[in-house]
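Have a look at this one.
Excluded from the complex is one protein chain; the other protein chains are retained at their positions.
Chain naming follows the written order as A and B, and within any one chain the residues start at number 1.
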Amino acid sequence: MKEAHASRETGVRLAAAFLALVGVGALAAPWLTTHAPTAQLDPVALAWQPPSAAHWLGTDSYSRDVWSRLLFGARATMGIAVLAVTVSLTFGTLVGAVAALAPRWLDALLMRATDALLAIPRLLLLLLVVAGAGTLEFAPLAILLGSTGWMMTARVVRQDSGRLLATPHLEGARALGVPWARLLTRHLLPSLLPTLAVAATAAFAAAVPLESGLSYLGLGVRTPLPSWGNLLADAESQPLAHWWVIVFPTVMIAGTVLAANALANAMERQWRR
Amino acid sequence: MPRLARLRPTLLLLLALGCGPSDRAGGGTVIIASPADTETLIPALRTTVTGRMVTELLFDQLIELGPTLNPFGDAGFEPRLAARWSWDSDSLALAMTLDDDARWHDGRPVVAADVVTGYRVIMDPTNGSPIRSEITDLDSVTVRDERTAVLHFKSRTAEPFVTAAAVVPLPSHLIDTIPAGALATSAFAQQPVGSGRYRLVAREPKARTEFAAVTDHYRGRPGPDRLALVVAPDPATGIAKLWAEEADVWDNLPPTEVAAAAAHPQVRLIQAAGWDYTFIAFNYRDPSDTARAHPLLADHAMRAALSHAVDREQLVRALFDTLARPLLGPFVRAQFTADTTLAPPAFDTTAANRLLDSLGWTARDRAGIRRRGGRPLRLRALVPAPSANRVRASVLVQEQLRRVGVDLVIEKLEGQAFGAARDAGTFDLVFHGVGTTPSVRGLRTTWASRTPAGNGRLNAGNFRDTTVDASLEAGLTALDPERTRTQIRTAYRRVIDDAAAIWLYEPVQVAGVHRRFVTPAWRSDAWWRTIGEWRLDPAATRLARDARPTAP
Partner (left out) sequence: MGASLLGRLAQGALVVLFVVATCFALIRLAPGDPFFRALDEASVPAEVRAAQLARFGYDRPIPEQFARYLGNVVRGDLGWSHSRGQPVAQAIATALPSTLLLVGTAGLLAFVVGVSLGAWSGWHADRPIARGIDRGAMLLLSIPDYLLALLAVMGPALAWGLFPVGGARTEFGPTGLLGLVDRLHHLVLPVLALALPIAAVVTRLQHAAMRDVRDAAFIRTARANGVPERRIRWRHALRNALVPVLSYGGVQVAAALSGVVVIERIFAWPGMGRLLYDGVLSRDYPLIAGGVLVAAIGTVLGTMVADLAIRWADPRQRNA
């Protein structure tokens, strides 16, 4: 048991270190790179260069340095993902928890509205909105991703809250006439944390590839701004031949998601104690 | 045991085909993979290249442009449903005599009334035919006798036979009973009865369309027994079907795939002249108020500066390697009227910088973008997201313009949003693609001044020049091909001299075809027209799908 504890501690430290490194890398990108992320060095001679001393992670189809794009891309990707997750998590938790505590009619209304929005395939909704609105700027794109992703959280939170409210502890609190706002913030939300931690990492893990998926469908972050998503989309036609354009962003996305998950688990354990 | 029984006839057939001296080297099944499906099965309603292919397989034209690709006069045309033709003495009426053996797929003979029906379907505005605005030189079509239809022209033009080819006969015995406006939603539109060398067997829109050879066709039995158009919406995996022998043709391979073809020896690559070209059109009008001239781009010096700033040679190499050439002007080199002596502004950043300086854009911000009166030199470019080439070109051009201090903002839009913004004129630059044909009448849609008659409909930048209008009219009505060429070239030169666009690229077509088929000379403008002449190579191994279909 002690051993498991120790390895967990190391895991958490590793995760924190990774996230910190990504953060520092993104902020200090101008000093850590030798090329501007949008600079095309020589689109004829230097496109699709595999990793070398001159270009640590190779170059993409426009002869742009993948290492610079990876570091600068962290800004866009992390920014969009964090903003989108914040929007979706806040809204989803609020709707789900309020529905659980609210009178029956409001509960039904909120949950059916959630069902209704869920019944529209997300990609279709995004397509429809983007078709109408054209190329989106950074913040609207993040908010759009967030506001089309909260329904799942709301449903899971509503279900979990229903389960929690049925426990003797919370049933008692309710019977004692604890006001619902207090019930929500003091009793319900803390108990929901394990669910939310999983939901948040899942939402984060979904937001990053979704941004890439939008790039694949020809939408997404405005060129020539780098993002992990449009880095991946660039290798679409020959994914095996240009592995370095796929492997490095995927490693970054996966590493970030895993680290965020490890931290969330650690926090959850702290709260439990 | 039942499995073996099922396999045996196939095996025997394969053995027979492989060993015995077959009576003819035809047969086989051709699977055409394509990212797009046809939008219609009626010739008068087609708007896309795939639409042309499918409707031309199903329906024969009166006459067809032959391999010389010369659209002027009738020297370049070959008989199809019309066996002979002759001008009346007034030189305005063209009598078309139908082939005695021409039959509809239901066995009825093709008659002169069918030509009238074909014309009527195009002209009926409730059908919304795009061909209507292309045959404005035609006045009417009448029946002289059972087998002779007469095309009455308003005036003589340079390409009367292009018009005649566009009036595709339709079976009057099936069409004339369909009420006005109901053709597109009729049963005929889903199960058409055609006159071509292939008839429709089955169709599942956006997935597959199956054709069978018409064995008693008046032009002879075509080679391949069966064709199928299979839609693969993602080009990367669609082309993978060709590599995996699941498909036999992909008619337009991108350069990266051409490079990958070496790993798939069963596929033969065929190069042919290209008919598509891409340019960046400047908007002459103010995007925020289309009644006014564009504040920056109405100035010739600004357009010239931007033209000088784009390294087209590098762009073409980066996008296509050797499989495209820089565009010379509003034409492709394969066209009869092409003028290879014309030269668009050369890549010259010194000249570009000098021009921009002279226009007062001398200050620079921290990113190196030019400023004048506190405002950055920023231009918005429309780019269609579905066109991978244009999206990639826009990223390269953006960087090239940045080097001379111009900030190009790329508005990448999905197809219809792109078209709507282009037609509304709410942009500074537009990455424009044109699919042209041997006929030069299409120039009227792209470069003539906009008129209510429909000229200049694709003239997105609202370019207006009376010399160009006059030259195009003179060229399209001249009776001597040389005179047409001179006039059209005058129009080309005017458009180029005005720096109306940055002429980007003209790709070469590279088709991939399964090696077991021996194909005749590849028609660059319409490769499917010779598919009836495809033959299975006797020396090559057949695939399971080549087994001759058993009669039902």
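The rule is short, and it goes like this: a residue touches a chain if its C-beta (ideal position, glycine included) is under 8 Å from a C-beta of that chain, and two chains touch if they have at least 3 such contacts.
Here the structure is a predicted model, which means the values were calculated and not measured.
> Which shown chains does the chain we cannot see touch?
Result for the missing chain's touching partners among shown chains: A, B.
> Among B:S195, B:Q335 or B:S387, which residue is in touch with the absent chain?
The single option touching the absent chain is B:S387.
> Decide which residue listed in B:D176, B:E246, B:E473 or B:D537 touches the omitted chain of the complex.
Within the whole complex, the residue contacting the unshown chain is B:E246.
> Suppose we count only contacts with the excluded chain; which residues of chain A make the list?
1, 4, 108, 112-113, 115-116, 118-125, 127-129, 131-132, 151-152, 155-156, 159-160, 162-163, 165-166, 194-195, 198, 201-202, 205-206, 208-210, 212-213, 216, 229, 232, 236, 239-240, 246, 250, 253-254, 256-258, 261
> Over the whole complex, note the residues of chain B touching the chain we left out.
2-3, 6, 29, 31, 39-41, 47-48, 125-126, 128, 130, 132-134, 181, 184-185, 189-190, 204-208, 226, 228, 230-234, 236-238, 240-241, 243-244, 246, 384, 386-387, 414-421, 423, 432-435, 445, 454, 457-458, 544-545, 549
Following the convention adopted for this analysis, only the chains that are shown with their structure count from here on.
> Spell out the part of chain A that touches chain B in their complex, as residue ranges.
The touching residues are 38-40, 43-44, 47, 61-63, 127, 130-132, 134-135, 217-219, 222-224, 236-238, 241.
> For the complex, which residues does chain B have touching chain A?
It is residues 235-236, 254, 256-257, 260, 314-315, 317-318, 385-386, 391-392, 394-396, 398-399, 402, 409-414, 416-417, 421 of chain B that touch chain A.
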